[in-house]
Structure formats: structure tokens, C-alpha cells
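Excluded from the complex is one protein chain; the other protein chains are retained at their positions.
Letters A and B name the chains as they come in the text, with residue numbers starting at 1 for each one.
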Amino acid sequence: MPVLAIDGVTKRFGPNAVLKDVSLALDAHEVRAVCGENGAGKSTLVKVITGLYAPDEGAVCVDGTPVVITSPQHAQELGIALVAQELSLAPALSVLDNIWLGNRKVPLLHRRQELRARARAALDKLGLNDLALDTPASALSIGRRQLVEIARMLTRDARVFILDEPTATLSDVEIERIFAALRALKAEGKSVIYITHRLGEVFEICDSVSVLRNGDLVGTRRTNEIDRGTLMQMMLGRSLGEMYPAWESSPGDPMLMVKDLHVPPLVRGFDLTAERGTVTCLAGQVGSGAITVLRALAGLTPGASGEASISGKPMRLRTVARAQAADVKFISEDRAGEGIFLRLTVGQNLIATKLKDHTAFGLLARRGLRATAASLAAAVGVDRKRLHSPADELSGGNQQKLAFGRWIGGDRPGVLLMNEPTRGVDVGARAEIYRLIRQFCDRGYCVVMASSDIEEVLGMADVVVSMYRGRQVARYRRGETDMQRILADITHPAAA
Amino acid sequence: MTELTFPAVLRRGLPRARYIALAVRLAAAAAIAIYALTTPGFLTLLSANALFTAISFVGCVAVGMTFITLTGNIMSLAIGATVSASALIFLACLSLGILPAILVALLFGVVITGAQGFLVGHLRANPILVSVAALSLLLGGAAFVTGGHHIYPSGAGLEIFKDRFAGIPIDAWCFFTTVAVGQFILSWTRIGRLMTMVGSNVRAATAAGVSTTATVTAAYVIAGACASISGILLAARYGSGDMEIGVGYDYTAIAAVLVGGTGIAGGSGSTLRTLVGVIVISVIEVVLLLRGFSEQLQYLITGLLVLCVIMLHTLGERR
Partner (left out) sequence: MTFGNAVQRLFAPSARPFTIVVGTIIVLGLFDRGTGYFFSIGTVFSVMQLFATLGLVALGLGLSMLIREFDLSVSGMVGLAGCIAVLTGASNPWLGAALGVAAGLLGGLIQGLIMTRLNLSSVGVTLGGLLTMQGLTYVLTDNQTISYPKIAVPLGLNAPLAGLFSLRSVVALAVFAIAALAMRYTRLGRDVIATGSDRRASRIAGLNTDRVVISVFAASGGSSALAGVLLSYSLGAASPVALSDVLAPAAAAAIVGGVSVIGGRGSPMGIAAGVLTLCILSSGLSAIGVAPYVHDLVTGAILLVIAILDAPDLAQRITTWQFDRAERQRNALKGASS
């Protein structure tokens, strides 16, 4: 009987189904990989299993009995332990307290000595013999924090362990220690769900792999029955042509020049040249610095320094006002937090950066603004009838279109920077957003985008710059590279 | 393709909740109106003028507070003390003439409150903490200057505030003008729009190139000016003043702002709503008084009303 089974789970957010009738069964002694591109539904699946989301249809079964997992605490009581994708250490607490944080088995009054011993053992297993238990978590490097999270997982007396992309920030040595710990768990008869998009890891420690694509379960295979090519085929499925616009790549004159950009602590001495009328993609995973570079160029990082120029004119960094004065426009990776105004209307979002053009003596020309809002809505393909609805009623894709619409117009083409432009955007809206991006290029904009989605990078880029740990690994023109090459660059570059 | 799915969003839970919220609000308004109109003496005993005079003082403060709430900074606990201090300064400066006295008092309110706004907007300092600090400094400073004594007018000219214009008292005119100017700023000026943006989402506003420093400072400057207007009106009405004169105005003002429907989270609101809030609260007070309920009960009901309104707001918002 499977230890954990997911039976026909469907999860919708508004109109978008992010998991569609997904079924998995996990046995004891099994390490199961779950693979898929960004937005395939991996993280949603984890959140359903750990009680953060309630499925709209289907059920989660533990030991063959269907259970309604109501909260992360409940999941813990059922013997499910999680290492989440986001770090979950409280910076003000010590390593010891962080390891026991949220553990349901720790009584209100307890003997610290026993807890210390068990935490020590877990840390030692991961090779952290030198890490003192009383160190505050805020003093640890990102990699060490990740290992402490895994130590926390080991101290939970669980039967099912879920790790959501645990190795993104780790070095090879650290990764090997995690694998050793996972193998030990497997030998004890535990089950592991290992979420990753590093194919090498799948074949190294996993017994079987389930592939998700656009919320559908493509299939589950034994790892010894398939090879990398098959797995990649399963992850991608369709051909690239359907999604991305076709265009003639023609290099323009250099427009954005960045020299010796420093953004502590990650990016040191980064150079970049991007041309007018082209899309330059910074390809990199979390922690690669791709997003950091663009945030700094948009003026959002106070500690950034270096030389930047737009069409030969020097641009000063560190405030948004300076970037905007140099015609640099930015679309944030954090749409809800920074990209758009969720509580304002669609119309207000579209004209957010247009107020100045319609102001005389501090007074607004409201008719002009209304007309502008209507024409921008038409330009990005958002229904005019929705101009007065709050932005949070729109789907992710349409919200992202608002962020684009804000930058359409203006006197002269500038530089458009965007981070993860299709994160959380459904497939249908993606194609429209890619078309919008090409339209900006056709108008003479220089577009630079940071993305961790390799397929998107290959589909959109005139120039690909692959990044790893704050450095450029390689630079390719369109057609000079392929998926494997970029994947290798951004995960384990030979030169790094 | 995605456009076609929009009506589905409409039919889902959230707009329905918004309709319910609207319905509850309308029902509450109707209930208050019926209760008021059926109260013996409500129409005869109390002229609109008396009601308006009574609400002008706290009304001005509430209009100013609307701007602080709207920009996402909840409230300033120092506003009541600013009202009192402005009143004292106005009375003390009357010897310079009525107009200079008004200007000095306004300037005082603008500087004191604007400085809080600068700290909150430029450094994102905690607005509650900054206002509590300002409150302490104002109380200490006032005690230092006045020695805790009453201040009496140092010159003449207060009579003009007791006049009526077109049959409506000057106090009420000042209040209505404040409401109108406030609403004009919010709907027709750029800075008003920027305040809505900053209040709705500070980080998004920063990323869109809005100067949070200028915007938040402007909101506090308006709030300070409104507090001073209220202080001047109070000083003129009572003909003397001390630091007790504006005590509690901050809490009553925020109550009016919230009851009117300006969200505590910021990003939405209008001074017209605040006007409604002020009127609702004072009508309830008057009606309770006429129906023989004690003053005590008025406090309790106002408190419960604010609590309910704050909870009601979540009905219309997605969680």
C-alpha cells in the first residue's frame, strides 16, 4: 500500500486550473522526483500535500485513507515534513531554536539538553560539525541556512519528506551531503518527494520521476527505464514555435551599456551591452544575479555602483527617478508586491506613469487620462469594460499586461527591463505577452529580460547571457545555443 | 481566450461579497435614517445649523486624517495635541491681527505634522511611533511655554467667527470648504492621485517612480493644516484655550474616517465619505441623546460601530 497517494487532485485559482486531475502514489523506500517547467504546478502540488491549499477536486490519501489536510500543522502530525522553496528560518532565533521551530512534538516546557543533542546529530549528518547551535540564523550564509532547514526536516519524525528545489543555492559538496542524508532516509524505509528541474539530480538519487506540464501529469517513470532526452521531451512536450512570435533577428546599435556593475553581495564586476530593437535575455536560476542586475539598473538597489549609459548618455544608478529620466522602464518580478496596484482599478494601473503628461499646474486633465487609459487597454488587449474593475479581479496574465501597458507610449523609445515576465502567467496569456515584447522591439526599444525559464529564453532572445552566482558564464547570439548548453551554464558551469 | 473567462470571475465569490458589503452599508444607513426621523424632536428641536456647528471642529480634523489614512499610515496620535497647540498659538498671536494669527497657527500645524510626514515618507518610519513621539514633544513643549495655564486672546477680532454667512455659521462654512478642497485635491490633482497610489502599494509606487517622500509629506501637511483650522475655530468659539481643548479629537476623527468607508489599509477614500462618517456619528449621538440614552452609551456605540465597520471592510476585499 502506498504511504502517500494523491488521487485525482484538481486545483483552480479563479479561471485557471493549475493542477488538473493529478494522481501520484508513493511507496516506502522510494525517492520520487517531481519535474516540470516553471508554472507546471510543482509548488501547488506541494502546497496541496502540506495543507496550505485545499484541492478543489480529488483527495490526498495517507496509508490508503483519504484525509483532508487542513493546515501545515496537520500535515506534520500525519508524518509529512517539508523543506519549502522559500527559506523558512526566523533570523532572530538561534540555529537550535530554528531547528525546533514549529515542531509539534516539542512540549511547552522541555529539557533543552535532549533537544540540543538531537539537533547536533542532525547537523553533523549534513557535515555542519563546525556550526555552533547558538549561532543566530541571521549570521549564516544562504547555503548554510538551506542546510539548517534540511536538518530541521531530519528532526521531524516523519515518514514522507518533501524537498522543494533544495539545491538551488548550494555547492556540490553541500549537495552531496544532502544526497547522503536522503539515501540514509531511504534505507530507513522513509519516502521522499524531490522537486527539481536539475535533470542530473533526478538520475542520481531518484528511483522514479513524475513529470508535470501545465498542471497535467504527463507520466511517471522508473528512472532506470528512461534517459535524459526522454525526460526532457516529457517536460517540454510541444514545439517551441507555437508560443513564440517569429521575427528576423537584426542587431541594432548598442543602446544600453553597463560596465563594472557591483551589487553587493551577489554581483561583482558585471558588464552588459544590449542593442536597440533586440531582446537580451539574462538566463539564470534563483541566486544567479540576473534579477539583481536588472533591479539595480532600474534604480531599486541603494547599494549598486558602476557605470551605465543609455545611447551614450551616462545614467546614474540607485534611484528610480534617475532611471526613469534616462528612459529606463522596469517590470518587476513580484507582480503583486511591486508590479501593479492590486487594489486600484485597471484604468488607474494603466495610467500610473502617465499622470505627468496630463497635468497642468498640478491639476489633472481627467478626460485625457480616460482616453489614454482606454487606448492603452486596447493596446495590451484588456477589455475596455474592465477599466473600472479592481486589478486583483484579473488573471495573472492580464495583470502582467497592465504592467506592460503602463510603459507603452512616450516620446522616444527607451530601455525596457523585465524580471520573469511570465511568472504565474497561464499559457494563453504568455503568447500575448511575448507578442507585446516583440512590439516594444519593433518600436525601437532595447529589451532586457531576466528569466529562469530556458524555453522562454530560447524562444525570445536575440542575445542570451547565461549567469551563475553573479557572473556571466557565456554570451550567445540567437541560434548559437540550445537548451542543454544553457541548462549546463546556469546549473554547473564548467568555468565556475 | 482569457478574455472569455472573465465573466466567470465576476460570478465567483468576491464581487458578491462586495455587493453584500454595499447592501449592509445601505441597510445601516436606512436604519439610522428611519431611527432618526422617527425620533420625536429630531426634526424640530435640532436645526441643521446646530448639528453642523457641532461637527465642524472634529470634522476638519477628520478631513485631514483622511489623507493620512489614505496614504497607508493609519492615523496620527498627535493630531489632537496639534489642534490644541494651534489654538493656543492662534490666541497668543491675535495681537498681530487676525490674519497673521491665522497664518501663524496654520504654519505651525503644517510644520509640526509635515515633519512627521517627512520621517514617515522618506525613511518609512513607523507612523504610530512617530506620532506618539510628536505627541510627547507637543505636550512637553506646550507645558514649557504656557506653564500649564489657560491662554486668553491677546487681541480682538474673534467676533467674525461668530457670524453667519447665508444663514449658515462660519464654522460650518470652514468645514464644508475643507471637505470640498480636500475632495478636489484627491480627484483633480496629481498629488492626490499619487497619494492613492502610495497608499495602495508603496513598493509599486516606488517602482513606478513616485516620490514617496513628497507624497506622504504632502498628505501630512494637509492633515496639519486641517488640524490647525479646527484649532482656530475652537479657540474662536470658546474664547480661550489650553492643551485639553483638542484631547480625543484624533480618535474621534479616525472613527469618522473609518465609519465613512475609507479603508484602514490605505489606497482608497475620500473626504466626502469622511463627511458622511462625521454626520453618521453625530446623528447617532443626537438621536441617542433625544431618545434618552446617556452620553455614556454614545461612546460605547461609537466604539462598536468603528469595530464593526473595520470588520465589514474585509467583506468587500479578497483574502
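Note that contacts are C-beta pairs under 8 Å (C-beta built on N, C-alpha and C of every residue); 3 or more make two chains touch, one makes a residue touch a chain.
None of the values given here were measured: they were computed from a predicted structure.
One of A:Pro2, A:Gly102 or A:Gly368 touches the chain omitted from the figure, and that residue is A:Gly102. Taking the complete complex into account, B:Ile264 is the one of B:Ala28, B:Val104, B:Ile264 or B:Leu290 that touches the chain left out. Check A:Lys11, A:Arg120 or A:Arg152 against the missing chain and you find that the one touching it is A:Arg152. Looking at B:Ala36, B:Ile68, B:Ala105 or B:Leu135, the residue that reaches the missing chain in the full complex is B:Leu135. Of the candidate positions B:Leu77, B:Ile102, B:Ile170 or B:Ile245, contact with the unshown chain belongs to B:Leu77. The missing chain lies against chain B, touching residues 74-75, 77, 119, 122-126, 128-130, 132-141, 143-144, 247-248, 251, 254-255, 258, 264-265, 294-304, 306-311, 314, 319. Not every partner is drawn; the one left out touches chain A at residues 71-73, 76, 82, 84, 86-93, 97-98, 100-104, 106-110, 152, 302-305, 316-319.
Basically, only the chains that are shown with their structure count from here on.
In the complex of the two chains, the chain B residues touching chain A come out as 1-3, 5-6, 8-10, 12, 14-15, 187-191, 193-194, 196-197, 200-201, 203-209, 211, 265, 267-268, 317-318. Remark: chain A residues 14-15, 298, 300, 320-321, 323-324, 330, 332, 334, 337-344, 348, 352-353, 355-356, 359, 362-364, 366, 381, 383, 386, 392-395, 397-398, 406, 426, 428-429 touch chain B in the complex.
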